[in-house]
Structure formats: structure tokens, C-alpha cells
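Missing here: one protein chain of the complex. Every other protein chain is in place.
Labels run A, B and C following the written order; every chain starts at residue 1.
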Amino acid sequence: MIIIVKNNGSKKQLDNLTDWIKSMGLDIHYSKGETSTVLGVIGDTSKVDIDLLRSLDIVENVTRIQEPYKKANRKFHPEDTIIDVGGNLIGGNHFHMIAGPCSVESETQIIEIAKAVKAAGATLLRGGAFKPRTSPYAFQGMRAEGIKLLLKAKAETGMPIVTEIMSISHLDSFRDVDVIQVGARNMQNFELLKELGKTDKPILLKRGFANTIEEWLMSAEYIMSEGNEKVMLCERGIRTFEPSTRNTLDLSAIPVLKELTHLPIIVDPSHASGLARLVPPLSLAAVGAGADGLIIEVHNNPSKALCDGAQSITPNQFETLANKVKTMLPLVGKEMN
Amino acid sequence: MIIIVKNNGSKKQLDNLTDWIKSMGLDIHYSKGETSTVLGVIGDTSKVDIDLLRSLDIVENVTRIQEPYKKANRKFHPEDTIIDVGGNLIGGNHFHMIAGPCSVESETQIIEIAKAVKAAGATLLRGGAFKPRTSPYAFQGMRAEGIKLLLKAKAETGMPIVTEIMSISHLDSFRDVDVIQVGARNMQNFELLKELGKTDKPILLKRGFANTIEEWLMSAEYIMSEGNEKVMLCERGIRTFEPSTRNTLDLSAIPVLKELTHLPIIVDPSHASGLARLVPPLSLAAVGAGADGLIIEVHNNPSKALCDGAQSITPNQFETLANKVKTMLPLVGKEMN
Amino acid sequence: MIIIVKNNGSKKQLDNLTDWIKSMGLDIHYSKGETSTVLGVIGDTSKVDIDLLRSLDIVENVTRIQEPYKKANRKFHPEDTIIDVGGNLIGGNHFHMIAGPCSVESETQIIEIAKAVKAAGATLLRGGAFKPRTSPYAFQGMRAEGIKLLLKAKAETGMPIVTEIMSISHLDSFRDVDVIQVGARNMQNFELLKELGKTDKPILLKRGFANTIEEWLMSAEYIMSEGNEKVMLCERGIRTFEPSTRNTLDLSAIPVLKELTHLPIIVDPSHASGLARLVPPLSLAAVGAGADGLIIEVHNNPSKALCDGAQSITPNQFETLANKVKTMLPLVGKEMN
Partner (left out) sequence: MIIIVKNNGSKKQLDNLTDWIKSMGLDIHYSKGETSTVLGVIGDTSKVDIDLLRSLDIVENVTRIQEPYKKANRKFHPEDTIIDVGGNLIGGNHFHMIAGPCSVESETQIIEIAKAVKAAGATLLRGGAFKPRTSPYAFQGMRAEGIKLLLKAKAETGMPIVTEIMSISHLDSFRDVDVIQVGARNMQNFELLKELGKTDKPILLKRGFANTIEEWLMSAEYIMSEGNEKVMLCERGIRTFEPSTRNTLDLSAIPVLKELTHLPIIVDPSHASGLARLVPPLSLAAVGAGADGLIIEVHNNPSKALCDGAQSITPNQFETLANKVKTMLPLVGKEMN
């Protein structure tokens, strides 16, 4: 870590700063210039609060050389993490398609869709039970009951299931869930992340729609620092000024993440765009960018779906897309399963 | 609500849509044009999911006439809400300054600061006990112990206290807290909002750094719809492309909110900018924009503060600022207390 | 166009509004509700200033049904526009790779790179002569001299050339240029657009880094409305809060544009990311999203390049990429040339 300190500060300010740094067990290398002094901080600086440093009056600038995350950092874990979800390996040269409806609506619905997407090439089943909705007056999902129906679909098809948690108080309902999803709005719900870090479930950590890649990796670090290293990242669009899509899918994040971290990266084109007809082109784009998988909303009857009907594609459209993805994978050094 | 429907959709798509609207007890008024048909939806449309509508294939555009929030809406509650916090009235023509350290560090520290800010004109004491930190390795606050120290400062000075909650599982520790703060990162932690809606505590709801004004009011509505109408909004900066301040304080939000809602609006210039020297000008700016109060970080020894030292101003600086604010208030039709 | 008007406005306000609308030769269909009235405006509303309408006191909301652009609109021109650039057809099922250095540096340099990229599959040569630089103290390009060198490379290789114009006063230097590029910072330099609309040169119109898709199409419309319909759009990244790439490449824009307009769409992954190692994955992603071509910075000696060395890939890397693109094209229904 490089701290540039103004030379016009008081000796006391500088002493406070250097004492504080040394109190964390770090060494300092000084290099005095004309109008400023460069402090090279040596040691494990991951605990140093860079915002605090930046806000000090005598500090001109701070540059971190070492990333603030360790367990998620590819530097300390060069090989890709591969996560086993019910026999499906996620990460490395594997590629998976996760599919299912926005919301679980009924036993018939979820089982029918599960069978259809499995036949079309999906390996994991997604479905919303606890639904985060902007309005308190909107349908909040079937909640615990929805998870039971997902488990029936799992029993019927053998597909592992992925579903979202909204509060640690619901954890009991997730005992038999295969992958617990943390939604975008909870990406920095640190108390929830810590608790999930104490479980042994694979976690699908969606990016907050206004969070940087570094903040996202720090949230993965929250889970991993508690012992659970089975974290998959999920890019689902960021908030920008452009109104023509619900969010802007940030596909540059994929190759950037591939350098910074060893964790698998899944892309969600359905929520990013909010429009079913954008799902196929954005899916192929995600494959080209190097994603390890896709999570896609599929509904057997989108025009009648209780929620998010029109960002869902049909099982037929999903099959066509899955075939294109399969054809494309060798180009990026990956294969289905 | 106005829904514009393409005329080239199938009859079945249109029937699905109109059946669904009618199933919510709403009426439809049709006005057929050459290439599209305008559906005027009549009745209480606050439960209608506008995103769902927008995503339907046959829908060209949707415009809400009625806002999706009711209890927070000034239309249905034209007078300003005034909230009594230990005898301090917040809202209307009252103006309050809430002050205190970023983090509670010790009994001496919090009592000393409480006395100083009270003498300088503050009416409520703020202080962080449970601290949301981007890094799992950073200081997470004194937690429940910190709240006990805040209560000691309250006993000593008579000032009501404001402190942040991060998880509903900590609610017990907040029994004697006067105002519970919901932080920016939890603004859409809907399960937390619902639980706070079941308490009778005033809530200080910070704006998520990437949330729209409408989403913010919908989060207030989550609390209010459960029965607790004592919600204060707190603008603390939004995330933009500009790197020179931590966030961009959105002061246009104040007059916009004054039209849309009857709830009091507090401004936090300390977190928005992250820089102590920006606090005085942004505080006067907030008064000019029409805020009902300020929440400001004050530390008796900023250069030694454990956290966020340099976004804190000193008690002396706070006093100078409070005097300027007092002078300015008549210009905006407000007064201290 | 649907205008929702508040019922509590004065009769005079409403009369002013309706007189103004009618003065543009438009008809109005009224539908009066309890608290507001819906005006359906019938006729060619492309000249109506929607911002003006929105800002009127009695107007609650305005929704455009018809897009404000006509010549760029796919509704009035359903087939893809195909532009002939020196025998190369751009648009439709054709795919082109445009390559070359950031800046023209010398005759040897530009000819050497031109030959290398042509051998590797590029069909058009790009190179910066007039360079828009944030700092007045930075290298501003070889300017008119640079264009002469590009023309020598064209003579040597037969490749048409693409280069950026910064001021209409330089137009003389562009007489033999095949495609004139309008840079992101000039996307709303309306006087420049109008003048280019009077030429018969194909224009490569880069998206402003903070412009919406609609604004971009309106800028295309500026050129087309003056008579020049040979406009290609170029997505080059938008400004967001994410600092890890220079800009965020908005690939969702590709399928959105394909619906809205018939104009060809080129993607520039080099400027979007600012990082050479991100160019190959983002290029494949652009192909997946449906782009009609790529414009890529290639330098024979990136580590010695005078400008933007490290966002440039080498001719060898370009060849490897071009081969992957070629393999992928059938999947999206396109072919090279």
C-alpha cells in the first residue's frame, strides 16, 4: 500500500498516522519528496481501512497494491475453484445451464417446467420461493411452501435446486436446498453473508446492481472468511442511465473477474434485460465473454405467468438456445457438464 | 394507469392481459388507435406490478398516473408528518441537528461528545454500534456493548439516541433506542423493513446509494404498511461516475420528496462526501433545499478516531455551523426545535 | 403520443397546451378521468418536444408511442441497411473486422500494420490522425499529415480507411477517406452532424459515453435528415460507476438496436475496456450479441506505441481472434464479407 502524505501537515498528524499503521503490525518505508512524502506500507494490509486513510487531512492519496480480499483472490489460489453440486461440477472448463421459472406457482407448474428444461439441457433447476419485491403490495412468493414444491420437482427429476434466501431466520426451510442464492439487494447484507459462511451450502452470490467488482469480491470474502468457500458469482446487470433495458449487463466483468478470482461466474441475462427476446443474444455474448454458466428464466406459459412472464422464454426457445451454446463452447475451451 | 397495447398482438395475449387486470378488481377503458390501443386502468392500481406489464410482448408502454405508494403519499395525507422523539418534534417547520461520532468507542468518548454537541445545539445523539463494513476484516463496531454506552450518554445528557440496526436478530438490543436507523445497504432488506414496521419506534430510513426516490418511498411503505408510520427519510448521497466525493449528495431529492410525501427528510452530508471540510457548505446547501434536519459526524478528536476520523468535524466546527444554520432557518420558514 | 393532464390546472393552461399541439397540425382525442385527463395526440409527433411537454405545470406525464426518429427507424425501413465501402458490404448478414493502430505514427508503421491486419482477415483499416485528447498538453495526432499516410497505406493494400473528424473545418483533408468517424465526444455536436449529412461519405457514429440509445439514434437522424443515409453505429462503452474498466461495454444495446433501427452496428472493444487482454473475450461476446462488425486496435509493437499501446493487440493476436470469430459467425447467421 502506497500512502502519499502532504508535507504541509503537522508532525502530530503524521505521528498519529504512522503510529496507527504500526499498531496493525505493518512496516513503513519513507521516501520524502518536495511537496509530499511517499509511505510504502509493508505487510498484510487487507485489514487497513482505505476509506479512513483517504479521508485524513494530511493524506493526498492512497493506492492499494495488494487487493483487500484474500480467500477469493486468484493470486493465493491460482487454479479455478470447482464446486460439486449434486454431482454437477461448476467452474473450470465445465459449463452449466440453470433454468426454471421466476416464481414457483404450483406443483404441476414446477414439475412440468423442471422436466422440460432438463430435457432441453439444463442441469440445475431454479425457482423463486421467497421473492424480494419493490412493493409491499406485490406477490411475495409462496415462501416455505414454494421450497417444498421445488424439492418435489427435485425428487421427480433428480435436478439440484437453486433458490433465494431473504433472511437468516428462514434458513431452516433451506436444509435440502442445493444452492442458496443471495439476491442483488442483499449483496451487502453482511449479517446474512456471515451466517451463510457458517453453512456448507454452495452460495450463488448475485452482484448488487450498484456494486463494484471489488465490493462484490469483498462480499464473497465475508462468506469465505467464515469457512464456506463454495461461492459462485452471478452477474445480473448494473444500474446505469440507459432506460431501454432494466439494467445493463456488464459482460466486461467476466474477463476481469477471471483474472482477479478463482470462483466460478454465472450470468443471468433474464433479470439483466427484463426482456425475453434479449435472452438468446445476451446468452451467447456471455459464453463469448467466458462465463461458466447461465441462469435463465423459463416458463411453460409465459403469457400466463404470475410474475415476470415476459422475461421468461419457453422450453422450446430454451432448447434452441442450449443447442447454440453447446456448439459454441469448444471455441472458449469449455464443455457442457 | 395507462397501458399502450400493440394492435398486432394476438387476441389471446390481449385477453390474458385484460383478464389479469380485471382479476385485481380493476376496470378498463379502451381507446383504439391505428397501430395501438390505449387501455385506461381505473381503480386502485398500487398492487399492479408495472415491471411485469412492461415486459409483456404486446405491451408497448405503461404509465402510472397514481403513485404505487399510499401511506407515504402526500396526496392522501397532505399535512407534514411530525414525529415526536423524546419531546423533540421532527418535521413541519421544525429543524433538528443530530450529531455524534461515527462509532462508539468508549464511555468517556461518547459522553464527552454528547455533552459537546448538546451544548453546540444538537438535539439528538447519533453513534454507530453495529457497523456495516465492506471488509470482513475491518472493525465491526462495539455492537450491543456500544448501544449500552449510548444509553449511558443518553442518561447523562437527556438526548434521545439514533443508531443503526443490521439484522432483525439484534432487535432486543434496541429496546431503549429512540430512533432506529436503517442503513443504505439495507434499504431494500424487505424482511427487516417488515419487522421494523411491527415496532413503534421512529425509523430513520437512509436512501440506498443506487435507489430511486420511488424505490425509497416504496421501502418507507413497507414499514408503514405494517403499522409503523413514524418514518424519517435520510438522503446520504448516490453513486455516480464522479470520483472526487465518495457519493454525490442529491439535494434535488429534497424538494421532489416534499411534493411526493409528508415524511420528514434529514440530510447526511458527512457520509455523502466522506470529507469533513465539505460538511459545512453541504449543510447550508441542505437547509437551502428545504431539509428538516441534518445528521452530522462529530468527534472530539477526529485525527485519533477509530473510524472515519476525517469525515468528522470537531465540536467547535459543529457549533460554528449550527449558528449559521440557525441564522439561515427563517429564510426557509423553519426554526430550531 | 399520450399526454396525461391534471384536472386541477386552469382552463387557460389547458387551452394553451391544446392550441400549441393543434398548431403543429396534430389532432387530440380526449378521455377525461376523475383526477386527470388523457390526451391522445394523433399525427406525426416526431416534431413535438417531449421535454417541453413534461415540464409544463399541468402535465402529469407524457408517453411517446411513436419514436422521435424516422429515417433511422426500422418501422419505416424494415430491411437492414447495407453500406458499400469500396466493395465491402456492411450490414445484413455480412461481418467485417476493422483494424489498425490508435494513432498513425509514420509511413512504415501504418503500412506494416495495414499489411498485417489485412493478411489476418481485416477488411478496413482504421487509424487516428486527428486525436481528441482530454489534455491540451497530450499528443494531438499527426492531423492532416496522418491522413496522407493512411491514404498511402490504402494505395499499398487496397483497404478502405476509417478515421475520425473533429471539426468541420478539417473536412477538406477527408476528401479521399472512405469512412468518416464521429467520436464519442462529438456525438451531439449537432453542427458537425448536419454538415456530414450533406456529404456522401459513410459515417461511423460512435455512441457518446453518456448517451442513451434514443439520443444516439437522434444523432443518426441529424445526419440522415440532411440526405446522407449511410450511417453505421458504433458501441464503445458507456460511463458507469465501475472503475475496473475504462467504460462499460453495453452489449444489450446491440439486440435493442437491431429492433429499433436498420443501420449496421459495429462494436469497439478496445476503447470500451482500455485493456488489450479484454479485447478477445469482448469481441466474441459482441459477435454473440449480434454485432455486424468489430473495430479493433492493432499495433505491431504495442509496448512502443506512442499512444494507447496497451489497449492494442498484436497482429498475431488479431489473427487468432479473427479465426475464432469466423468459426462463430454461422451460429449468428453471418459470414465474413
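What we mean here is this: a residue touches a chain if its C-beta (ideal position, glycine included) is under 8 Å from a C-beta of that chain, and two chains touch if they have at least 3 such contacts.
What you see is a predicted model, and the numbers here were worked out from it, not measured in a lab.
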Selected residue (touches chain absent from view) among A:61, A:93, A:323 or A:337: A:61
Option from B:72, B:150, B:210 or B:231 whose C-beta touches the chain left out: B:210
Residue among C:35, C:55 or C:93 touching the omitted chain: C:55
Identified contact with the non-displayed chain, of C:42, C:151, C:210 or C:336: C:210
Contact set of subunit A toward the excluded chain (per top definition): 2, 4, 29, 31, 33, 35-36, 38, 40, 42, 60-61, 63-65, 210, 239-241, 243
Subunit C, residues in touch with the chain not shown (by the definition above): 12-13, 16, 46-47, 49, 51-52, 54-57, 59, 68, 132-139, 166-169, 185-186, 188-192, 194, 208-210, 215, 218, 221-222, 225-226, 239, 246, 274-277, 303-304, 307-311
In subunit B, positions touching the absent partner: 210, 212-214, 238, 240-245, 248-256, 259, 272-273, 277-278, 281-290, 324, 327-328, 331-332
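Definition applied: only the chains that are shown with their structure count from here on.
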Same vs different contact residues, subunit B with subunit C, by half of numbers used: same
Centroid spacing, where centroids are CA-atom means, of subunit A and subunit C in whole angstrom: 32
Centroid spacing, where centroids are CA-atom means, of subunit A and subunit B in whole angstrom: 27
Distance from the mean Cα position of subunit C to that of subunit B, given in whole angstrom: 40
Subunit C, residues touching no fewer than two other chains: 210, 240-241, 243
